[in-house]
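Heads up, one of the protein chains got dropped from this complex, but the rest are sitting where they should.
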Amino acid sequence: MSALVVAPVGLPLVVAAVLLLAPRSTVLARVLGIGSTGLVVVAASVLLARTLTGEVPVVQVGGWPAGIAVVLALDAFGALVLLLTASVTLLGLVYAVGTGEDRDRTFTPLVLVMSAGVSGAVSTADLFNLFVFVEVVLIPSYVLLTMARRRQRIAGARLYVSVNLLASTLFLGGIGLLYGVTGTVQLGQLAGVAADNAPAALAAALVLLAMGIKSAVVPLHSWLPGSYSVAGPAVTVLFSGLLTKVGLYALFRLWSVLFDGDRRFLWVLLVVAVLTMVVGVLSAVGAKAVRPVLTAHMVSQIGYVLVGLGLSTVAGLGAATFFLVQYVLVKAALFMVGGAVEVRYGTDVLSRLGGGLVHRERWLAVAFAGSALALVGIPPTSGFVAKLQLATAAAADGPWWVLLAVVAVSAVTLVSMLKLWNGVFWGDPPPLPAPARRASATLVGPPLLLAAGALLLGLWAEPLLTASTIAGGQLADPSAWVAAVTR
Amino acid sequence: MSLLVALAVLGGLAATAPLLTRILGRDAGYVLAAGFLGVAALLAAHAPAVLDDRTVDWSAEWIPSLGVSVALRLDGVSLVFSLVALVVGALVLAYCCRYLSDATARGPVYPLLTLFAAAMVGLVLADDLVLLYVFWEITTLCSFALVSTAGAKAAGPGRHALVVTVVGGLALLVAVVLLTLATGTTRLSAVLADPPAVLASPYAIPIAACTALAAFTKSAQFPFQSWLPGAMVAMTPVSAYLHAATMVKAGIYLLVRMSPLFAGQTAWSAVLITVGLTTALLGAVQALREHDLKGMLARSTVSQLGLLVAVIGVGTSTALAAALLHTMAHALFKATLFMLVGIVDKETGSRDIRELSGLRTVMPWTAAATAVAALSMAGVPPMLGFVSKEYLFMGLLSADVTPWAGPVAGALAVTASALTFAYGARIVWGAFGGPVEQPELYEPAPAFLAPAAVAAVVGVVAGPAVSLLDPVVDSATTDALPGSTPPSVYAWHGLSPELAMSAVTVVVGLVLFWQRERVDAALQRLRLPDGPALFTRGHDALLALGGRVGAPDRSASLAAHLARPLLAVVALGVAGAVALGPLPGRVDVGDPGRWVVVALLAVAVLGTVLSTRTVALVALVGVTGLVVALWLLLSGALDVAITLLLVEVLTAVVLVLVLRGAPHRLPAAGPRRWPTAVLAVAVGVVAAGATAALTGRRELSAAGTFFLDRAEELTGGTNVVNTVLVDFRGLDTLLESVVVGVAALGLLVLGTTTVPHPTDTDDVLLRVGTRLLAPGMLLLSAWLLWRGHDEPGGGFISALVAGIAVALRQLASGTVPTRSWQQPGVLLGAGAVLAVGVGLAPLLVGDALLTPFAVLPFLSSALVFDLGVWLMVLALVVAVVQALGARPRDELEREGVAA
Partner (left out) sequence: MTAAVAVGVLVAGGAYLVLQRGLLRVVLGFVLLGHAMVVLVLAAGGDRGGFALPGNGAGAPADPLPQAFVLTAVVIAFAVTVYLLGLLRAGAPDPDADPDDDARGPS
């Protein structure tokens, strides 16, 4: 069992090291990279099955006693996020074959290190260890950002690195202050500390602020469009599925453990969540190229997830978990479609594309339509079930303006997706020259698979809903996780 | 069970439609029509049970977690609506067999129409609120897809229709969610059986408002009516089926369905009657202004739907019976009229009444059918339309919202009906009246005309025979309004107020027709708001707003993005200062020597802030680092102090390498000096306050005590900090080495844009000094590595020392390491293998990750681990030197040096 928990972290690191030492070969990199990530997906599935029964697999690194050792532990929420990120990494690597970005020697090792970092961040129960794991995720992302051939990639990288460095500094400061108040950085020992101790709450708030920057919460989201718009297509897909999700995971975990049911500050979370939803969707509707639109929608959907956190009931947290899982898949699909258009036609600016691609790129159009419907939340897609669940939870426990925001933002999302549809796919056959070959399976397959997944999840939502509800319940009452971690 | 079969058959037809069209071409429509009639027969077979007040239902669980099930239920109302949808659908599909060409038929039209029919039937059969919503949105999607088949010109109208109906759909979603909350169930029949629960809950008004909103958008009521005329860009069968007979009736269905809950409520009645009658008048006036036949029919649909909404609002049993009756009548005559207009369009190539003329001579049967349908629409006996209109008048007169509501409603309805008569006449006369101008035209083929003709004849026959429908209408009315006594439905009521109203309608209508030129002129001068244009303006305004909201994110200056988190920190600090209560007392040991160091620090920092030259800035930052190292010494953190010093030195070296060729003066401060300074000082104050308040107020932590007491016995090392790094928290160190390694990789990647270019240094002292020092420094590094476990030293410090040696060599001689084992990639890989290997090895014997063990009797795993770390940190330094010791390729090209 402990090998299973360590595998998602250890295996990618080992394979990355091997790839660096091995002679240069794209085929080897693809085989090892996709193979090892596939194994991680399998491990994560097994772990999810175990955690759904209520078990909490635990690894005390180094064998030292509790309170001293760094502990790795997974509950249902962690296992779900682990499986989600591993799956996105796998599909992202396959997609990178299609876009050609993995021909660079360092691409696959960097992605593997990033994946190991995300897996570790999701598994760790030690706050400082979380800090280090987050850095392990960030550093490869800095390098991956500069590998694209887009203009202004250096400027985008500077923005991205600077903001994240600031966030890391604040994170470290928060950890320091929290240690100063409580004398420990072990999350199990910190359970509930912010609920009754005002100085600890302040330090925890600083940590949450840092995580908020990384999650692109409004008004700290401004770095996201500028950074994501300069990355390569596959890199953008990987970023969308991994980076902000680490921040969101940390927000959920830290809130659940540190603030443990304290309802005094939930209104702050709700206000921030609604603001994020609204500002994100408005920015999306005003953008003029595919990628900025999708990036702004990322911000908006993060707001939806945070609504669930702000409600802090089992129903709300379960809804947030379900929403998170399906939105990552849908968003990845949309970015893949946008990236495929860019790769084949050289641009993603709407005015230059001029529409009409549905005549040439039949499957991409289908993938886009399915994913866009899921993003807006139109039945019978997964986005609809997620929105229904969230709306129900919001109506039951939240103020009326939350429900109104959930619904209104949905309508504006429709306008934005329609703009993309008309600007890229619909209309008369395009004036742009057609690419020489048909789109490869690795370019079109992943988004199609994800769009089909969204439809499947919408029609047969019960398994994931049950899992999310269990995860939500464990977030609302983390006592089992805390007990396992401090044993 | 048969309800599920009905839906399954329809779904199956939709799925197999592409195959059918491949085999049969456009004639596949006949097969589909037969399928529709079969399903209708299946449903009608249950009619006896339904009419007997026994319900037919079926359900299966769908999403148990949310309490949603696939529940289907057939009662009177759903029987009426589903039969209308299926029978009209069959007629339209039969019509398609001659309207469409074979090529068009192979497109998505047939599958979409069939899918739409399945969704529509599902909608009226749904007994679960969420299921109802799902089908509602599916009909919206099908409508959008069908409108889009008209090509690029349909983008605007399609968008208009989609957005308006989806907004209404979202309102329905809100109503569904609130209803579920109020009653605790999603089962529609359960909700409707318990009106007090809904009305007493705090959500009653939002539910009613949202339901009405949803119905108004779907059924094109004022002020949402403008999407329907725009949707006429779709092909005629689509207009006939969706936008006349079925989809727009979904809103009517919803209002009828919800009547048990709201029918008695004054506000509900008032809103529905007002909106409905307004729409009826507005639609009729606009129809009279139109010249396009399809446009007239669209406006007419809007108007007729308005009458339906108004009469549902009245809420008495007579009114609801009238609504059901008129739904059937309207579906029949409107679909017929659309089909006939389509025939005219196909045969003559035009739909404009100003161009068409005298077609009654060349197409007499078509003309007859049109006239019959138009008479039904106008409410002339003995058509079904006449009977239903009589009941409409009856229903409106019985409105009891206020004493004068009935007569006023009746009067307005008469006005609308008179206008209806006028535009009905306009349609018939405009196309078929007047002199013949195209004598070469001829009657359409019988197969083409048949569906429309059949429907027209049914409209004639059903008028006098309407009492056959009595049981159905009865049952439906009691379902819509439980406990009421429905009126009996029969054709001739004798002399009654309604008959008088009909008479007035006909007379006024005839007058309007007789004076049609004057009426036309007057109406053309009337300026009405242009719905689609308004929508487009709103849409563009939304996009513009979005652009402005997103503008700050596109700011080019780094400071704008970095200022936001800093502001957030200040806000947090202020909130904390306000909210913080009493704090425990300070426990730290004061030390006057520290204040001197702090003063030095302040001076150095001030210097960095104020300096304007690059060299000064770098030097002062270095001084700051030295002062901090001094501070660390004073605090008893020896390892950290040494590491910080070494890092400072290396950073200085790197800065020198990076800044070669950079300008000596720093860029001038921007225009925002003072606000920046204020923000910076504020952040500093917050940081200071937080440090003062949150640190130094407790005894030594439990973990710290543990380490200080037991580290030596557990690990064998006396340097406690080092044991923490490599033994107790080895995972952190391992990961941090990975970070260092990836940074090295990153520099190598960046370095591909640079060219190794030896710099020329004639500093002999530096060269000689380096050559003397370097071996010594490497020895020092090895020694530091070895003793790290017990004395200050360890992996990082030793690696940094070695790194400084390497960097100095680069500075002095300008050469880069060329031997393969000195390449950063190799160093990195080797270090990673060592460190990760030592970490993972214990797993093989069942111990936890990173458990210390003895690799060899004198060689602990900690040392091997440290060696791995050493290699990786060294790799970073070498990579730095390689990447930054070179100059950017384009800079060299600019200087004319070949790459």
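Should a chain be cited, it is by its letter among A and B, assigned in written order, with residues numbered from 1 in that chain.
Convention: a residue touches a chain if its C-beta (ideal position, glycine included) is under 8 Å from a C-beta of that chain, and two chains touch if they have at least 3 such contacts.
Please read these numbers as outputs of a predicted model, since none were measured by experiment.
Engineer: For the full complex, which residue in B:628, B:836 or B:871 touches the chain that was left out?
Structural biologist: Per the contact definition at the top, the residue touching the missing chain is B:628.
Engineer: Which residue among B:75, B:345 or B:732 touches the omitted chain?
Structural biologist: Among B:75, B:345 or B:732, only B:732 touches the chain that is not shown.
Engineer: Consider the whole complex, including the chain that is not shown, and state which of A:172, A:271, A:396 or A:456 touches that chain.
Structural biologist: Missing-chain contact among the listed residues: A:172.
Engineer: Can you work out which residue in B:7, B:618 or B:871 touches the chain that's missing from view?
Structural biologist: Final answer for the missing-chain contact: B:618.
Engineer: Would you write out the residues of subunit A that touch the absent chain, in ascending order?
Structural biologist: Contact residues on subunit A toward the absent chain are 128, 131-132, 135, 139, 142-143, 146, 152, 154-159, 161-162, 165-166, 168-169, 172-173, 175-177, 179-180, 185, 226, 229-230.
Engineer: In the complete complex, which positions of subunit B touch the hidden chain?
Structural biologist: Interface with the chain not displayed, on the subunit B side: 554-559, 561-563, 566, 586-591, 594-595, 597-598, 601-602, 605-606, 608-609, 614, 617-618, 621, 624-625, 628, 631-640, 643-644, 647, 650-651, 654-655, 658-659, 662-663, 666-670, 676-677, 679-681, 683-685, 687-689, 691-692, 694-696, 698-701, 703-704, 707-708, 711, 720-721, 724-725, 729, 732-733, 736, 739-740, 743, 746-747, 750-751, 753-754, 791-792, 796, 873, 876, 880, 883-884, 888, 890-891, 894.
By definition in this document, only the chains that are shown with their structure count from here on.
Engineer: Can you work out the whole-Å distance between the CA centroids of subunit A and subunit B?
Structural biologist: 17
Engineer: Can you list the subunit B residues touching subunit A in their complex?
Structural biologist: Answer in residue numbers: 62-66, 130, 133-134, 137-138, 141, 148, 151-152, 155, 159, 162-163, 166-167, 170-171, 173-174, 177-178, 180-181, 539, 542-550, 552-555, 558, 560-562, 564-566, 568-569, 572, 576, 579-581, 583, 687, 690-691, 693-698, 700-704, 706-707, 714, 727-732, 735-736, 738-739, 742-743, 745-746, 748-750, 825-826, 828-830, 832-833, 836, 839-840, 842-843, 847-852.
Engineer: Within the complex, which stretch of subunit A touches subunit B?
Structural biologist: Of all residues in subunit A, those touching subunit B are 2-3, 6, 10, 13-14, 16-17, 20-21, 59-64, 67-70, 104, 106, 109-110, 113, 116-117, 120, 128-129, 132-133, 135-136, 139-140, 142-143, 146-147, 158-159, 162-163, 166-167, 170, 173, 176-177, 179-181, 183-184, 198-199, 202-203, 205-206, 209, 213, 219-226, 279, 282-287, 292, 296, 355, 373, 376, 378-380, 384-385, 387-389, 391-392, 395-396, 403, 407-408, 410-412, 414-415, 418-419, 422, 426-428, 461-462, 465-466, 469.
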